[in-house]
Structures are given as structure tokens and as C-alpha cells.
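The complex appears here without one of its protein chains, the remainder shown in place.
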Amino acid sequence: MYDKGKVIVGLVVFLGFATFPFYNNIGKKSAVPEPNLKTPVIEQMVVKKCIEPKEIMRGEHMQILNQWRDTVVREGERKKMTIGGVEIDTSLQKGCLHCHSNKKKFCDACHNYLSVKPYCWDCHFDPKERDV
Amino acid sequence: MAKQPKPEELAKVDYTPPMTAWMDTPAVLKPGNFCNAAKEKSLQLLDMPNPRTWSAKDDDWKLPDNWKEIVLEGLRERLDKYRSLRVFMDICVRCGACADKCHFFIGTGDPKNMPVLRAELLRSIYRKEFTTAGKILGRFAGAREMSLDVLKEWWYYFFQCTECRRCSVFCPYGIDQAEITMVGRELLNLLGLNIDWIMGPASACYHKGNHLGLEPHTFKSSIEFFLDDIEEITGIRPEPTFNRKGAEILFVTPSGDVFADPGTYTCMGYLLLFHELGLDYTWSTYASEGGNFGFFTSMDVAQKLNYKIYAEAKRLGVKWILGGECGHMWRVLNQYMDTWNGPADFLEVPTSPITGTRFDAAKSTKMIHIAEFTADLMRHGKLKLDPSRNDNKILTWHDSCNTARGMGFFEEPRYVLKKVVNNFYEMPENTIREKTFCCGSGSGLNASENMDIRLKGGLPRANAVKYVNEKFGVNFVGNICAIDRAALTTSIDYWAPGVRVTGLHELVGNALVMEGEKKRTSDLRGEPLPGCEAEE
Partner (left out) sequence: MGAIMSFVGVLALVLIAILGAKANLHLVFGVLFPYAAVLTLLIGLTVRVVRWAKSPVPFRIPTTCGQQKSLPWIKHSRIENPTTIWGVLVRMFFEVFLFRSLFRNTKIEMHKGPHLAQGSSKWLWMAGLAFHWSFLIILIRHLRFFTEEVPFAVSVTEYLDSFLQIGVPLLYMTDLVILGAITFLYFRRVIIPQVSYISLPADYFPLVLIFSIAGSGVLMRYFTKTHIVGVKAYTMSLVSLRPMMSMPEGVGTIFWVHLFLVCVLFVYFPWSKLVHMAGVFMSPTRNMANNSRIVRHVNPWQTKYKGRTYVDYENDFREKMISVGVPVEKQESESAEPAAEKE
């Protein structure tokens, strides 16, 4: 008794699952997202600079937003920050989105690519897209 | 045999492993823990390799010069023959779940009695010889060289495993040490390294038809001897027949039932039952053994010994076969017989001539267990029973390893015993049914020279008996296994004195109210029935 058929079925199923990423993508050239910085506000900035350098913003923006939320919602204190000489609220809607007014091409570009679903938008409205 | 220490002494088990790693700790063959070597003559009778007179106590085991080659070639052959072996050699993760499930480990504390380590004894050689990792990394990968020390270690520990399969119940991959022990013993047998207690019965069985070596006239007279007792007790004299052609049923039971107390009382129970039913059955002096000590030797010898059951059924022209109470006999009948010596296409699907029930669950092997047969009779109300005759017995039930884990035979005997016994208490849950403990002497280890290990291995079972003895006053352990009846008697007498051992059909025989019987005053053992004590 070898149960050859059952062993082969088992192997095929296993190899099917294990190689899924390969045959699903073979030869495809996937577009690596590049967050779009062309918005009316950013275009007008002389020095195009966020509150922190790009690398830090890339890795830590979620923590920064979390901190802001905690200070505003839990401590009731709305702090200000200065970007390009302009003082604005530490706020997702009024702060980040003030410059990055293109959520779809900025936030969503990477989030969708990586299947990250931040819960910002559980409460916040999707902003109106404004880019150039 | 050395004088046995007191139970309290023997139960002081030290579970601390030795300071040295197990590969650096050669086995020390302690007297009382191993059996006498197989005799030259037994090996010759069965045409087995390397027959000679030898002793495990000697340094020289008189092996052939190329013994290593023989063993490794034997292992290679078996890896190709048994998927179980191949898989079990590769997949153990040494989680240790099996460790304290083995009665020998519980009783001895010897780490090499943990099923996992017992398997590693063989696995380490497998790795060295048959795996790339083992060849390159050696000890880091758990591999070691085959040597004489290893061979002696195998012999010592593979004959300290009763192939009870309890470890296999708990193993997350179902690794069955019994399979590994069986292969280990086969390899040892290639070098003539068996024990007398196995090879003696096996060769006797091959030659004379049963383990005890009873020749036809002795076998017949042994059974007829019971008839006198039965007549004295019941006033009825059954008339069993032998080698009778044209009988409807061939009855096969372990020869222990014919010869050794308390199995003999169970045998009397069979005789009473068959007489009362007027069953058209026959004994066979040729197929006079249901048990199979070949099973503890090699598949080859096991097939040889098993052969005669179907052959005799064919010769006598019976319709089907009924099997008596035995443990490993039933593992063999369930899982091996048909494959070895079938198909039994000359027989009919067993059908009870009394109730008309067709036993479709045995429609290929054509052989049913007497407890199934009796349970069916009782279910149909075909037996007149007086369980009060067993009222002086407070019973607990020991599930035998092989019928438990190699068959799943739990409810049939319980159904029967509840009809014939009024006082019944189960042992703790973790020690019964599929988790039942071995008697400590299975797989051919019920010799007398290894009494020390037998008692240690018997501790877990006997201890559970003692528990119900103290709690409920249990004074009898019932079972359906000839080795249990012999071995438990010894081990329980040691660990839980006062409790005795009985077969199922002894209880049936006692409770059976037969047509034309005289008023019974004693049970099948000749002891007074409840309420009749004063008359004695």
C-alpha cells in the first residue's frame, strides 16, 4: 500500500501554496509607489521641508500623529508647529493635509501598496483632493 | 531470582538523569532486568540465524564476524519495507510528551526507558548511516557509530519495551515505539539475539501448535480435565470436540487459557457458554494457539505462527472463526492476519447461529471476538444470568494494551461484565481505555528472571488498581488477555495484595444459569458463592 495518489495530491497542494507568490507575479513589473509632493501649497514653498527629514517622517509619521492625537484628544491641548515660516496646528486635517492635500496620491500610495489600513479615516473625513 | 525488595523500596524511583550524556552512558545489564538468552534449539526449529548457546551476562555474545554489516543491511532493508519506520526515524522533535507515558520509565526512572530515547537508540545509528546531516555533523546531529555497546544497549532496552503503544497515543505525530521496538528486535534476531521466554514458546507453537508445547493428546486432556470440575460445580458435563470436520465454528484461544490459572477459569467459562448455547463448534489441537510470540520476534515468524488458524479453518471446513480472550492475539488478528495469510474467502461472514446477527465489522477476516459474540447474545436476551453469583466480587476493568490501542475494544467487554457483575468501578480516567497501562510483562517479557523490571513496569497499572481497591474495596481486576491474567496476578499481588485477577468469561460462566444445572454452591474456582459460605 503506497497511497501514491494521496501523496501526490498532498505534494501538489503544498507546492501550489508555496509557489503561489511566484506564479502569481512572474514577469510582472510592479510599480513602486512614489508619494506625490505636487500640491498647491508645497509648490509655493521656497524651502520644501516637513517638520522632520524624509527618512524620519517615513518611519515615524504614525507615532507623531499618535502623539498629536493624545495631546489634543486626551490632554485637550492643541500645539502649534511651524512649517515654511507658517504656524499651523499639530493636526492631521489642518496640519499634514494642509500641505499634503492629496491623500490619494500621497498617503494612500504607500499604504495601499503595503496593504496598510490606518484607522485615521475611521473618524476623519476623506479630504477633498487638491493637487496640481 | 533475587529476593524482591519491599514495594515501598521499589517505588522509590529516582528520576534524575545521569550526569553523563546518554550516548556516553553505556547500558549496564542489571540482573532482574533482562531475560535469559534464547536457546540454540528454539532457533534451529524456526530456522533462525546464528543458533548457539550464549548468555547476555557473558562479554562474548558469539556474534558472526560481519554482524555490523548484517545489522545495517537489515536496517536498510526495513527502511525500504516500512514507511512507519522511515517516517518515525525522521520526524521526532523530542518534545518529550511520551516520556512519562511509558510504564517502564515511570517504574524505573531510567531515561532510556523514555520512548523517545529508546527510539533514539536506533535513530542515532540511522542518522549516521542513512542521512547526510548525520554523516557530516555526527554527534551534533544526534548521530553515532554502531558498536557492540550499542548492540547490547538495543538488546537490553528493546526487551524492556512491551510494545503497548501507549506512547503512540500521546505523540503529536503518532510515533509508535512498538513499531521501532519491533524493527529493533527483528534486527537483533538477524544475529540470533532473542530471549528464551519468546523463542521457547514461538518454536513450540510452530512445532506443536501452541506456545506451551502441549501435544495433541495433552491439549485434549487439559481441556477434558476442566470437564470434571465443571460437572462437579454445575452438574453438567459439556462435550467439546477436537479437530472435527464440518463444525460451524472453529474456536481459537491462547493456550494460556488451557493451562495456567486464572486463565483456566475463563476457559471453563467458554465451555459452559458454548454448551448452554449448543454451539456447533470445534477446538483444534493444531491451531491450538491464538497468541503469537512470533509477533515479538519478527514479522516472518509471526506470519508462520499465525498461518495455522486460517489453514485449519479451511481444512475443517468451518464457516467462521471465534477467538478467545487475548491481547496481542487480537492485535494480530485485527491488523495483520488477513494481510499475512488471507484472504479468507473460503469462510463466511460470521453470523451468530443463536441471534442471527451478522458481524459485518469482521466481514473480511471472518473472525470475531468472544466478547462481541457474548455481548450480542446478551443484547438479544439469549442468556439467563444471575449476576448475584458474582456479588462477592467488586470488580474493576483493565483494558489490555493491544485490544485497546490496536483495535478499540472497549464497550463490548464492559457491556458483558455489567450484565454479570453488580459491583463495578472504573479506575482513574488516565489509566483506562486508550490510556490504559500495560501489565508490565507484555510482548514476551513475562519471564521470571526479569522480575525486577516486570514489577517496576507493572507499578502504574497496579497502582491504579490499588487506588480503586482502597477507595471502593475492589477485589478483582477483570481483563481479556492471557498475558494479563498471568502477569497481573504477580504484579498486583506485589503492589496491591488482596486483589485478584479474572477473565471476562469466568464471570460469565459464574453468572450463567444453565438448563438442567444443579444448585451451584461454588464458583468456577471452587470457592463458595455468596450466601453459600456457611455450607462449606
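Order of writing sets the labels: A and B. Residues in every chain begin at 1.
Assume a contact is a pair of C-beta atoms (placed from the backbone, for glycine too) under 8 Å apart; a residue touches a chain by one contact, two chains touch by 3 or more.
All values derive from a computational prediction rather than experimental measurement.
*Asks:* From the listed residues B:P5, B:P31, B:G278 or B:P343, report the one that touches the chain absent from this view.
*Replies:* If we include the chain that is not displayed, B:P343 is the one touching it.
*Asks:* Check the options B:N33, B:N292 or B:N334 and report the residue that touches the missing chain.
*Replies:* The missing chain is touched by B:N334.
*Asks:* Which of B:R185, B:H275 or B:K308 sits in contact with the chain that's absent?
*Replies:* B:K308
*Asks:* Go through chain B and note every residue touching the omitted chain.
*Replies:* Contact residues on chain B toward the absent chain are 7-8, 11, 13, 15-17, 21-22, 79-88, 90-97, 99-101, 106, 111, 114, 116-117, 120, 131-133, 140-142, 165, 168-176, 179, 206-209, 215-217, 220-221, 242-245, 285-286, 299, 303-304, 307-308, 311-312, 314-315, 333-336, 338-343, 357, 359-365, 367, 372, 375-376, 379, 404-412, 415, 428, 430-431, 434-435, 459-460, 463-464, 467.
*Asks:* Footprint of the hidden chain on chain A, which residues?
*Replies:* Looking at chain A, the ones touching the missing chain are residues 1-4, 7, 10-11, 14-15, 18-22, 24-30, 32-33, 55, 58-60, 62-63, 65-66, 110, 113-119.
Methods note: only the chains that are shown with their structure count from here on.
*Asks:* Would you mind pulling out the distance in Å between where the CA atoms of chain A average out and where those of chain B do?
*Replies:* Between these chains, centre-to-centre, one finds 68 Å.
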